[in-house]
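As you look at this complex, bear in mind that one protein chain is not there, while each of the others sits in place.
In this document, chain identifiers A, B, C, D and E correspond to the written order of the chains, with residue numbering beginning at 1 in each.
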Amino acid sequence: MNIQNRYMMDLINKGTRLDNRGLDEYRKITIKSGVIAQAEGSSMVSIGDTKVLVGIKMDVGEPFPDTPNEGILIVNAELYPMASSSFELGPPDENSIELARIVDRGIREGKAIDMEKLCIEEGEKVWIIFVDIQPINHDGNLIDASAMAAISALLNTKMPKYEDGSVIYEEKKKKLPVKDIIAMTTFINIGDKVLVDPTIEEENIMDSRVSIATSQNGNICAIQKGGMHGIKPGTIEKIFDKAVERGEEIRKIIKSNV
Amino acid sequence: MNIQNRYMMDLINKGTRLDNRGLDEYRKITIKSGVIAQAEGSSMVSIGDTKVLVGIKMDVGEPFPDTPNEGILIVNAELYPMASSSFELGPPDENSIELARIVDRGIREGKAIDMEKLCIEEGEKVWIIFVDIQPINHDGNLIDASAMAAISALLNTKMPKYEDGSVIYEEKKKKLPVKDIIAMTTFINIGDKVLVDPTIEEENIMDSRVSIATSQNGNICAIQKGGMHGIKPGTIEKIFDKAVERGEEIRKIIKSNV
Amino acid sequence: MNIQNRYMMDLINKGTRLDNRGLDEYRKITIKSGVIAQAEGSSMVSIGDTKVLVGIKMDVGEPFPDTPNEGILIVNAELYPMASSSFELGPPDENSIELARIVDRGIREGKAIDMEKLCIEEGEKVWIIFVDIQPINHDGNLIDASAMAAISALLNTKMPKYEDGSVIYEEKKKKLPVKDIIAMTTFINIGDKVLVDPTIEEENIMDSRVSIATSQNGNICAIQKGGMHGIKPGTIEKIFDKAVERGEEIRKIIKSNV
Amino acid sequence: MKRVDGRKPTEIRPVEMKVGVVKNADGSALVRFGNTEAIAAVYGPKELHPKHLQDNEKAILKCTYMMAPFSTTERNKPGPSRRSIEISKVIKEAIEPALFLEEYPRASIDVYILVTQANAGTRTAGINAASLALADAGIPMRDLVSAIAAGKIEGEYVIDLNGDEEKVTLADIPLAYMPREGKITLLQMDGNLPKEDVKNIIKLAIDTCKKLYEMQKKVLKEKWLKEGVE
Amino acid sequence: MKRVDGRKPTEIRPVEMKVGVVKNADGSALVRFGNTEAIAAVYGPKELHPKHLQDNEKAILKCTYMMAPFSTTERNKPGPSRRSIEISKVIKEAIEPALFLEEYPRASIDVYILVTQANAGTRTAGINAASLALADAGIPMRDLVSAIAAGKIEGEYVIDLNGDEEKVTLADIPLAYMPREGKITLLQMDGNLPKEDVKNIIKLAIDTCKKLYEMQKKVLKEKWLKEGVE
Partner (left out) sequence: MKRVDGRKPTEIRPVEMKVGVVKNADGSALVRFGNTEAIAAVYGPKELHPKHLQDNEKAILKCTYMMAPFSTTERNKPGPSRRSIEISKVIKEAIEPALFLEEYPRASIDVYILVTQANAGTRTAGINAASLALADAGIPMRDLVSAIAAGKIEGEYVIDLNGDEEKVTLADIPLAYMPREGKITLLQMDGNLPKEDVKNIIKLAIDTCKKLYEMQKKVLKEKWLKEGVE
């Protein structure tokens, strides 16, 4: 382990971090919505130096056979090397797929969108919502920034008109029926310490990572453990408690930016 | 040439093999059908340590324009590296494509399936039969093992019900209309010797390989020569005679396992 | 810079070239049309040792939503390594895509084909024209050879019959409605010299490349600048004048071969 | 509460575990829970090629999870999907904590999982099989990894969901656990439940992992005994 | 003649230029013309891996132009398209003339352009941003590269076409120019016009590039002043 990492570890063991934050403290969060003229909804979220842009596009298509009266949600993440030298050109890799699927599960399982309101004609035509996650700068905690930007962009979305079999993107009126504001909180553990909102340097030395999506009523609606080490059941339980608390705060920040 | 190969050559020239078989002798063959709950038909075939699992899936789709009243046969082989360190991850390579196409030609040209009985509505809807070949362990003679598993799986197949435009996989009654039991026999030649059922070690030193599919009436319905050496016309003729004989035996084994 | 390149440069500065041509002089051009029995139109063009074969295939499909009463033009180039050791196997790379798109733009913007005459049923069925560019030997100036072969092949094209929803390739009668004969002329500059019809050796030492498509009335309908150096506005203007002149000559050659 | 297949809430499906099912591999295993079956094969540790991909400080563990095309009711299109790529990643992260990769610098250990039958719980079946296959390959391990999914149906916590149950459970929580180390190595959840429920489901899954752990050890012991005899 | 958005024929859309927008990059910039916006980030010069791709005589410049899926009215499918591959190529050829690649043998300089909003003129916005990002990265340059598209509508030459205008212009001529060197580094045309018109449109585009050049220099100067202060 190099000197910087050892120093970081020492600080963490003392309950503080390279950027002077407490282990439980987020970096500064800013949300700017409605930043993309061509998108139905959009939001740029910064958490410290991590910046993620999410745009929402909508289209009309056939529903899945098993949900003939529900809209379709498609979440996609592009880890374009512009945002980090750790990203690579090419088709989506396991990291970009995992990121998209975690955010997808949070929205889907948390029933953030009223999918039945997106049905135009049962079994024939429903709205498709494309949530495209585009990191602009990656300095750790992409998952929380992406989820926050996705929810903020969905809250910002106005649906285009659908008339005579075509989507009229020029006319946007109705808001997207968002039912719940999902909050995603990611924790990493290093030794026996648990940190929120890791920077990239902290992620590089983490033992494991747990991301938890919670809905407005405090329920947990998605979990994803990552990282190359195991984690104790007791630590997981503590993280659940924190996730519900933290989720409330994140929800407040998101709401105050609508 | 290394010592083991030289020793194998010596044995072969004396008319025997590393595993004490005669040149004309197959390894032990076992067939277990109906092993996959989710498949319409399935069979696991072992020839010595070579193990191939074939599953049959059926679906309904549009016929090809030039055969509007016939079902569609699709044969696919996945050389997943689980089964051999000589296989590689990635899209099908020339070996997996050749394997699938040899088996496909045997079934197709030998008219093993009554394709016209698979027509639901001429020009509109026909049954598609997917034959998926999945080697579990590759110790030589994949072609014969795959063909035997494919035919056995087809014989084991029960067609799902088709009702009101959808396939009901839960209800399976009618047997697939199998008309002919194709037998595939592969020979390799090493010098002027001809061997059946080669192990992987024998395949590694072979001059050439000839696979022959025969139908119940003793006709030849597909041939594929492989390998990096030429083969004499006289040897080919002898192989044809043996292929017809051997085919009879293989057919018996297949039938006794239905 | 190696000796041959230095010698080439010296010659060019004196106004001549390795193959004794003047800077403004094309190599010998030959056009042979109707060389592919299976194609609706075809042409093999040689410019010196550069040889390009273009074949035209037609089919019927749905029009693009924004041009419901127009046919569809698809231009594709395959830089198969048969034609040059600088080509590589694999999906189209930037060079093959650029080549196809330059030729496409010349034909499209020059309105070489009367696309409205290719409408069979508005919004439903239109003719699709596939222009496939297949270099046989690459000795420089692929762009001009490809464009010339494409136009010659289009002029050579007879449309198949369309009856009862299917294309009858066996019956070809009507000529493709070609309205304009586009001429493509490519110039390279090396230092302050401008050369037409570069060989591969000349392309290897060029500063920049400008390709210009002109239509029969002398208008410019497509430009593409390439190469790793900038070019002066004055040089560009001179090239425009030459392009219009040269275009006339090329059009004559094309016409004389119809 | 009676489950669709007659099981009790905390009862797992009939389990089959076998090692040595793929002769060519350095280690292999088959694990079946009812109509869910996975085969795992391990190749390695072996020198990694090409060399520029080697890690000088540890072995590189590669995990691939693949479903046979015939393993699902509707044919599963061959080739990797977004789902299978994510599962390959979480399986790797579930297994790696059990290995001493730092003991094999410049090497690779390749784990291939093939799902031959899919009726829910394929990733956990795959982890159980992979863990057995690694042990069968004789690779030193901190611990075996055991895995199972659990959920909540009609007010009761249920273990080892099958395909029908997966559609109605309030949550699907696959979990992998190293019993001796006392550590969770895989944890995912799809669903919507208060955190207390989630905690209880995790406890149930951990308890079941401990039972699977005993079964895994038994299978390995039998194999070693048999080998000793031969 | 009044343009659809009220501009005069030779008037560009409201321009925004910023540098340093991507912290991780060695240099970066954002350039916006109305509702067309591109971000460029530069990584390098740095040693190129794997080694067998290195050029012993110069750095290898790689340019990638990508559109965000939400940057267009109809969602743009992710991944490279024939159009984006061609544009990546011409952008590289527009930028390379400004660099001293021979100063960095065996190195690579990677330029990534992301179009976040597309309302015509994305390649020229991308070139302006890339040129700023290279300067922001402190890479020595022969000159800045400025770029704009021009055309002819209803008898008048017009600069900086927007999406609506792109559909009706008689020609769409994107151009990149190094003002101090006096050289055109990108020139393309789609359209149908007499050569005199084309020459005039090129002149108009060059004049506008000179103005953009001043804006680019101002943005860089401000950044350097600010850095000096800090």
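Just so we're on the same page, contacts are C-beta pairs under 8 Å (C-beta built on N, C-alpha and C of every residue); 3 or more make two chains touch, one makes a residue touch a chain.
All figures in this text were calculated on a predicted structure; none of them were measured in a lab.
Q: Can you list the shown chains that the omitted chain is in contact with?
A: Its contacts among the visible chains are B, C.
Q: Which is it among C:K57, C:R209 or C:K225 that touches the chain not included here?
A: Spelled out, the listed residue whose C-beta touches the missing chain is C:K57.
Q: Which is it among B:N137, B:T185, B:T199 or B:S215 that touches the chain not included here?
A: B:S215
Q: For a quick check of understanding: of C:N20, C:Q38 or C:S256, which residue touches the chain that isn't displayed?
A: For the chain that is not drawn, the touching residue is C:Q38.
Q: Applying the definition given at the start, please give the residues of subunit B touching the unseen chain.
A: Missing-chain contacts on subunit B: residues 92-94, 97-98, 100-101, 105, 109-111, 210, 215, 218-233, 236-237, 240-241, 243-244.
Q: Just the residue numbers, please: which parts of subunit C touch the chain that's not shown?
A: Answer for subunit C: residues 36-39, 42, 49, 53, 55-57, 59, 76, 78, 80-85, 89, 91-92, 130, 132, 134, 136-139, 169 touch the chain left out.
Quick note on the criterion: only the chains that are shown with their structure count from here on.
Q: Could you tell me which chains make contact with subunit A and subunit E both?
A: Expected: no chain.
Q: Over the chains that touch one another, what is the least number of steps taking subunit B to subunit D?
A: 1
Q: From the mean C-alpha coordinate of subunit B to that of subunit E, what's the distance rounded to whole Å?
A: Centres of subunit B and subunit E (C-alpha means) sit 58 Å apart.
Q: What whole-number Å value describes the gap between the mean CA coordinates of subunit A and subunit B?
A: The mean C-alpha positions of subunit A and subunit B differ by 49 Å.
Q: When the C-alpha atoms of subunit D and subunit E are each averaged to a single point, how far apart are the two points in Å?
A: 51
Q: What positions in subunit A touch 2 or more of the other chains?
A: Residue numbers touching two or more other chains: 92.
Q: Which residues belonging to subunit D are in contact with no fewer than two other chains?
A: Residues of subunit D touching two or more partner chains: there are none.
Q: Chains as vertices, touching pairs as edges: which of line, ring, star, complete or other describes this one?
A: If you draw each chain as a dot and join those that touch, you get an open line.
Q: Show me, using the given definition of touch, all chain pairs that touch one another.
A: The list of touching pairs comes to A-D, A-E, B-D, C-E.
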